[in-house]
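Handing you a structure now.
Then we have chain A:
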Amino acid sequence: MELLHEALPLKKKYFTPGVVVLLILAIVGMAFLLARFVFGLGAITNLDNQHPWGIWIGIDVAAGVALAAGGFTTAALGHIMHRDKYETIIRPALLTAMLGYTFVALSVAVDLGRWYSIWHPLIFWNGNSALFEVGICVMTYVTVLYIEFLPIVTKKFIGNVRLKGFLAKLNKPLDSLLRTLDRGLNKTMFVFIIAGVVLSCLHQSSLGTLMVIAGSKMHPLWQTPVLPLLFLLSAISVGFPMVIMESTLASRSFGLKPETEVLSSLGTIVGPLLGIYLAFKIGDMFIRETFYYLTEVTTASVMFSVEIIFGVVLPLRLFLTKSVLKSPQGLFIASLLVIFGVLLNRINNFLVAYNPPYATSSYFPSVGEIAVTVGFICLEILLYRWFVNYFPIVSVPSKPANNVKYSVTGA
Partner candidate 1 sequence: MATQNRRDFLKTVSSIGIVTAGVAATPTKLKADPENILSNERNGVLVDTTVCIGCRRCEWACKKSHDMQPGSIDDYDDKSIFDIKRRPDHTTHTVINAYKGNSISKPIMLKAQCMHCDKPACVSACIVGAFSKKENGSVVWDESKCIGCRYCMVACPFQIPAFDYHKAIEPDIHKCDFCAERKGNGKLPACVEICPVEALTFGNRADLVTLAKDRIKKNPKRYVDHIYGETEVGGTSWMYLSSVDFATLDFPVLSADTAPGVSESIQHGIFAYFIPPIALYALLGGIMYISKQKSNKEEE
Partner candidate 2 sequence: MKFFSMLILLIIPVLCIAQPTQHSELKFNCSLCHSCESPTKTNPCLKACPRAEIITVHHSAEEAPGYIILDKFKNVEDNYAPVNFSHKAHAEMSVMAGGCEMCHHYNPPGRVVACSECHSQSRIRDDLRTPDLKGALHRQCIDCHRLWSSDVACADCHHENITNINKADPVDRYHPQIEEPERLVYDTDEMEGYVTFYHSDHTNIFGQECNDCHKQESCVSCHIEEQMLGNINLSQEEKHDACSGCHDTDGDCESCHKEQITPGFYHAVSTGFNLSKYHSKVECGGCHTTPKVFKGLSGSCAACHKNWSLENFEHSITGLSLDENHSENDCEDCHVENDYKNPTCDNCHDEEIFYPDFLPGIMK
């Protein structure tokens, strides 16, 4: 153990030309959002009575939840399976998950007609509703993610609480509160880690159950009773590719050395996971004999083929190739393909496959909807950048340290 990776705040320059572009896009998105809150959903979206859900649900929520799966998959791998070498990727993945889910919750709130009643599911229950299950699980999971993230915050502030002025009196009690919290969390963290994985499995699959009730309104290529399983499997497969993609981008952006070794071994797990997903997807298609729909060229058949070929089959082939696993570029491209595949799958399930009766036109997102979605993504990247700059999240190679006092592992 010559060279340990210790997570430290990066403390790099925040504003770069790229950041400014992201900021502008974020502001544009928020402007449209303001219009939504003043004039109602109809003012800036293309939603109608036939198409009640658009990209805010299809991309921001459904795809957002899937792409935040890195949090629970790495937690399962690093903490539950106890593979210590993946320690370094857990914190970035946790941050992505935390931010991801926060924005999922925000997107849901924005899409809700009565956003100020978002807490209603806590008191009005409907055990039959898949959406209720998703809602409760996501609420709980966001809380769990915040708890999992707490040690990082405490680590940052323990011994560093320096409030000024009349608040200075609070410095000491705050510091001891942080220490108590930290000690307590250290002992019970494993409870939350397991809970996080269980909750993720539950709501990732229930997101799939959501569209089952749409029945014949959904194209048979996607409508299947095993949708929850397919959603869960695809979420598990996309977790590590997301980590690989983020890690590669972050190291490039901050000029760090890419952690190719860890990412390569992560990549070896992706192949089998994608394989299982593909097997179920193809198996389902043959059992329900829906391949018949692929014989004619329609929007549905093209989208389905693209999703399978470029989003599953091609990256599967890449992740099973040794030279790809060893090259950072290869890993990056293969991961991007998986992410593209899952993103497209969620869009397909929620928007493309959904063919309601009595629709006079088909749905395509409005400028406002796209602006808000893009704005949220930009905001998320900006926050990620701020977090890694300010909190100890990204591990940079350093000298052996023996006083690693706190960690999220609970181990």
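Operating definition for what follows: a contact is a pair of C-beta atoms (placed from the backbone, for glycine too) under 8 Å apart; a residue touches a chain by one contact, two chains touch by 3 or more; residues count from 1.
These made the cut because all candidates are chains of the complex that A comes from, given by their letters.
What you see is a predicted model, and the numbers here were worked out from it, not measured in a lab.
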item: Candidate number, among 1 or 2, whose chain touches chain A in this complex; value: 1
item: Interface residues, chain A side, partner candidate 1 - complex; value: 36-43, 45, 47-50, 52-53, 76, 79-82, 84, 108, 111-115, 117-118, 120-121, 124-133, 135, 186-188, 190-191, 193-195, 197-198, 201-202, 205-206, 209-217, 225, 228, 354, 356-360, 404, 407, 409-411
